[in-house]
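Note that one protein chain is taken out, while the other chains of the complex remain in position.
For subunit A:
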């Protein structure tokens, strides 16, 4: 059997595939962040908490309303999106004229409040969420056993990521959005309601986080801490990809997932810092990120 640096190829393929699955989550979350930063110039620190809320909404729907996974996949992002719009309308919209730092502080505070509230109510151990019946079991790929559900996660997140990229970069609505970021006054003069569009964009960005939460619920415990574990990595992804770059967020998310997967094979102890090492190197060489533009 051929082996690469002492690792048999089956193991390597397996790890790469797992990396891709984690990368899909990174991509989905950093996509929402990139949309929000690109369009609103807000550094949304509440993203991880809203991801957690998405997972909890799915769990609450199942436990108290009997609505299963597929229903939650539709309802939870809408709930999180509406919550996001409410936050944007009542609080965030007052801060657009100020420095980025204020938005960051506000959303960070919101994240702490949301997490604290859920922790108080549900404890830290988390709640179990079953894998939907249709996606139970798995496929033997020869080099590894791939649970059907994880396969579904990759497909779903790739579709959503590239759908979003297409909508923003290639459609008329996307063009309005991008124009509104460049020059809101002029776009408003053309008869487009910019504040509403901004609210909807924020709602959409956090709905993506909510959706990622539902996708994550059957894999991880539905726990108040699940967002905190992920948000820092996701921010690193966005910084490496280039703040506000949508394609950058998607590509970097998947790429770093792969890199992390490889690290888990060769030197597992470093698996939670490899992303930050890459971030430091990218910032030194290309401060605007791999896909970012200098402003």
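Remarks
As a convention for this text, a contact is a pair of C-beta atoms (placed from the backbone, for glycine too) under 8 Å apart; a residue touches a chain by one contact, two chains touch by 3 or more; residues count from 1.
In the analysis below, contacts and distances are computed from a predicted model.
For the chain that is left out, the UniProt protein name among "ABC transporter substrate-binding protein", "Rod shape-determining protein MreD", "3'-5' exonuclease" or "histidine kinase" is "ABC transporter substrate-binding protein". Checked against the full complex, the candidates A:21, A:72, A:208 or A:259 give a single residue touching the omitted chain, namely A:21.
Which of A:27, A:168, A:226 or A:239 touches the hidden chain is settled by the complete complex: it is A:226.
Contacts to the hidden chain, counted on subunit A, fall at residues 8, 10-11, 14-15, 18-19, 21-22, 119, 123-128, 130-131, 138, 144-145, 147, 149-150, 219-221, 223, 225-226, 229-230, 261, 264-265, 268-269, 271-272.
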